[in-house]
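Everything on this sheet refers to the single structure shown next.
Missing here is one protein chain; the remaining ones are kept as they sit in the complex.
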Amino acid sequence: MHDVRTLEHDSSAPTTPDVHYLNATHGALSWFFTKDHKRIALLYLYSVSAFFLVGGIFAMLIRLELATPQGDLLSAETYNKVFTAHGVVMVFFFLIPSIPAILGNFLVPLMIGAKDLAFPRINLASWYLYMAGGLFGIAALVSGGVDTGWTFYTPYSTAASNTHVVLTAVGAFIAGFSSIFTGLNFIVTIHTMRAPGMTWDRLPLFIWSHYATSLIMMLGTPVVAVTLMMLVLERTLKFGFFNPDLGGDPVLFQHLFWFYSHPAVYIMVLPGMGVISEIIAAFSRKPVFGYKMVAMASLGIALIGFLVWGHHMFTTSQSTLAAVTFSFLSFLVAIPSAIKVFNWTATLYRGSVLLASPMLYALGFIGLFTIGGLTGLFLAAIGLDIHMHDTYFVVAHFHYVMVGGTLLAYLGGIHYWWPKITGKLYSEPWAKTAAVIVFVGFNLTFFPQFVLGYMGMPRRYHAYPTEELSWQVLNILSSAGASILGMGFILPVIYLTWSAFRGRPAGPNPWGAFGLEWETTSPPPTANFEVTPIVTKPAYYYAPEEH
Amino acid sequence: RWMWKAQHLTGHREINQLHVPVGTPVKLLISSEDVIHSYYIPAFRQKMDAVPGKTTTMWFEASKPGTYQLFCAEYCGTQHSGMIGKVVAMEPREYQQWLSGGAPAGTLTSTGEQQFSTLGCATCHQADGKGRGPSLVGIAGKAQQLANGTSVIADEAYIRESILNPTAKMVQGYAPLMPTYQGQISEEGLASLIAYIKSLGTSTPGSGPAGTTAPDAAAATAPTH
Amino acid sequence: MANGSHAHAAHHPMLQHHFDTLEQQQNASLLGMWMFLVTEVLFFGGLFMAYILYRWLYNASFHEASHELNVWLGLFNTAVLIGSSLTMALAVRASKTGEKSQLVLFLILTLVLGGIFLGVKVVEYAEKFTHHLVPGEHFAFHDAALKDGAQIYFSLYFAMTGLHATHMILGGLVLLPIIVMAQRGWFSPEWYTPIELFGLYWHFVDIVWIFLFPLLYLM
Partner (left out) sequence: MSHQHHIPTKASLFAVFGALMVLTVLTVLVSRVNLGYLNLPVALAVAVTKALLVILLFMEVKYSPKLVQVTAAAGFLFFGIMILYTMTDYLSRNMIGVAGR
């Protein structure tokens, strides 16, 4: 059974196995004390989705407020808390854990033919850490909120703000350790738990990108953790680190913060790229063009990603030498990203492309990530960034890469592996409709923001000058887009939930895709495979020896 | 907090405004008294953070006369989006005129109001009386208690004297902090100021710049040649 | 009770179900511990970064402030900690050779030395409190011109040594159950992973101090 499957579909009607990981044991405790990576993945799915909803509600408040130039809906204080909550929740509690902790958790052992991650208990502990961090975050929100922005810049955060900075920082600190332990688990698992024959050059690209992501999690996250610790010490005990009144240098905070937070944007996008590689291959029925290059590009992005953080600080009177260096290195990081984009495109070329719903998301990703990435390069050019730094151009840039990129990849991945996770099929027409709505809504929301930013509208503004008429027009477009986008996100919640109960059985391999995860039943048994699989073929062994 | 103070080489001060001559490179030395802000003039494609404890610099050369937006670009708290102003680029000749205090347009009171902020009176004279100097709201025509025990009616002459020779008649309860403006204000300017101060007594309070809060970030502008 | 008599690894009671062999399990644990130590290097790294910057900005203050520390106590503590590293290395060795009584002895010695280190640290901290050298409102420094830098120095001093001491305390808490396990004979030359991993952690904490000592005490 672990022989490599070719593309012919099983024509017999697909069935669901009697016993699988979802019904192997029962009761709430069997979930809260589970060590099964697949169940932990589901715990993450529920909690991460909840945080996405929270972050999304804050986003809607932002867009409502900005529909008119006057600060009429929310007071300035409230607005500042709202965008901070939106940023903190979306970054630390949604996007960073999204793909790795849900899809990665579920798929890394399955894809390499292992029974579980190397440290199942640490895996469960990661989820509890994540929840604990989340509780601190929520405690900060309900007790009045924070208004520092997700970047916590000093000395505002340590000396001026009188909101719940400490609670939030502690929440992010704890969530950081969750992410560290997830990364650690993945790396050790990939090194030591591969099935016989699963050599490094046969690993699915999803695994490669998670490997690279995990490296960043381990090398970067501790730095932001200790930085937040210093921030808390300065705020509570008046230890001097960053506050000039205490002799400190506020710019040091930015260096330390971005040493993590730039690499962190690759924590956010690399797993998405892994998802895209899988989907593109499966729905083009071709191996990913230039497999080795794409795998190495993941490592390249992770490594170079550590050398560019200064591009967030061009206007802090950074020295010219440092600015030029950081700018140059930021351009360099485009090369591995470009390799990926070009190789995906080359994979599509002459493939038998099937426009199933995951593929729609994947194609959306390629287009939107390219726009987001290229505008990132605009920002990496010092002269342009001086103008566009802290304007809506930056906001548009990062929503293109984070929402247009990672979030679409996340949705694509959820759709692609949903039959594996639940054993059920969802409604394709609804899924395609949602994908199109998301794509349209997204562009309507964020494209106008590029224009706004170029015209000079600063970010984190609760009100904007009334005399700039075009600003209001563009902002209204953006707000309108956001409501379309919100609908696009609600739809999958409905039809996916429905399918989990009412959907038709999916069978082991509904897409006719290649990969170890498709060789076991859907849903898989608790131990993943009846027999440890033996791998004899390279990854994406579609249409061997043919063109 | 949340306002831009500017001082020119000549000693001219202004708040949330910056007057510059066109065709001349202008250099700003920027700093902050509390948190990080950022001096942003989109039309000039220029921006520089105001970092407390540091002095940063930025320069530009305005090429077209006009009034341009001035924003604070670095998030700095509640009134971040209110920390905005105008950069006025003028023909060099008008700029000289402006420096000498003769603003070409506007009613006497509105010019005076402008003068009151550009000359920095507002930094000490706040409407709520919390500044270093006494509140000027409603003083015109009223009796003022002086430090030497006597009192005097605040008429035009007194106001004029207070501006040009502040120590001559000291208000009770205040230190002799006020600099003399002798030779720095043209006759017209002085007149407009007096008119403005007189108007403070009648118009609704808080309409003038005297209502602004304590200074925060300072930008010193120096036209270089 | 399990002990070293299980020769065939696949049936070892410590083998978890998702590993195929005990060796695979040990490799995973060892690698996991090293990965964790990498994160620790960078965790302390942020503080060291701050130290480097401020030492460069406030060289004179740092110099002056470092004289407030007691070099001899620092030296003593360095010796104690290196000693505990030695006993820890000996403990790992004893677990490999299966000498149970030696293992227990060296683990206890390690714990005791760690305790002595923390005790001395308490004395040092108390001294700083009485001399108003704790950053914050009550901070006072004899040379007003150097006060800002000195306050930064002591902020770093407390953050770095405090984080280090926290690691020692956590280490001690983990060591206690390990000693009990060793006493009950859970470890054998086939399986002594907890000892090995704890040893790595303990040596790492020692290394941090090896840098803290010259940077904070000797200037």
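For reference, chains read A, B and C in written order, and residue numbers begin at 1 within each chain.
The rule is simple: a residue touches a chain if its C-beta (ideal position, glycine included) is under 8 Å from a C-beta of that chain, and two chains touch if they have at least 3 such contacts.
These numbers come from a predicted model, not from an experiment.
**Q** Which one touches the absent chain: C:Leu30, C:Val112 or C:Leu163?
**A** The single option touching the absent chain is C:Leu30.
**Q** Determine which one of C:Leu75, C:Ala126 or C:Leu176 touches the chain that has been left out.
**A** In the full complex, the listed residue that touches the missing chain is C:Leu75.
**Q** Using the touch definition up top, pick the residue from A:Val223, A:Ala434 or A:Ala527 that touches the left-out chain.
**A** In the complete complex, the chain left out is touched by residue A:Val223.
**Q** Quick one: which of A:Asp147, A:Asp249, A:Glu278 or A:Glu519 touches the chain that's been left out?
**A** From the options A:Asp147, A:Asp249, A:Glu278 or A:Glu519, the contact with the absent chain belongs to A:Asp249.
**Q** What is the set of chain C residues that contact the non-displayed chain in the whole complex?
**A** 23, 26-27, 30-31, 34-35, 37-42, 45-46, 48-49, 52-53, 56-57, 71, 75, 78-79, 82-83, 85-86, 88-90, 93, 96-97, 148, 189, 199-200, 203-204, 206-207, 210-211, 213-215, 218-219
**Q** If you put the missing chain back, which residues of chain A would it touch?
**A** Residues 191, 219, 223, 244, 247-249, 252, 255, 259, 306-307, 309-310, 313, 317-322, 325-326 of chain A touch the chain absent from view.
By our rule, only the chains that are shown with their structure count from here on.
**Q** If you connect every pair of chains that touch, what shape comes out? Choose line, ring, star, complete or other.
**A** It is a line, because the chains touch in a row without closing up.
**Q** Chain A to chain B: how many Å between their CA centres?
**A** From the centre of chain A to the centre of chain B is 49 Å.
**Q** From the C-alpha centre of chain B to that of chain C, how far is it in Å?
**A** That gives a centre separation of 59 Å.
**Q** Please set out, as single numbers or ranges, the residues of chain B touching at least two other chains.
**A** Residues of chain B never touch two or more of the other chains.
**Q** Where in chain A do residues touch at least two different other chains?
**A** In chain A, 249 touch at least two other chains.
**Q** Sort out for me which residues of chain B touch chain A in the complex.
**A** Per the touch definition, chain B meets chain A at residues 34-36, 38, 40, 42-43, 45-49, 51-54, 56-57, 69, 71-82, 84.
**Q** Hey, which residues of chain A end up touching chain C in the complex?
**A** Within the complex, chain A touches chain C at residues 114-120, 122, 180, 184-185, 187-189, 191-193, 218-223, 225-227, 229-230, 233-234, 237-241, 246-249, 252, 255-256, 527, 532.
**Q** For the complex, which residues does chain A have touching chain B?
**A** Interface residues on the chain A side: 71, 76-77, 80, 147-149, 153, 155-156, 159-161, 244-245, 249-251, 315-317, 383, 386-387, 389-391, 455-456, 458-465, 468.
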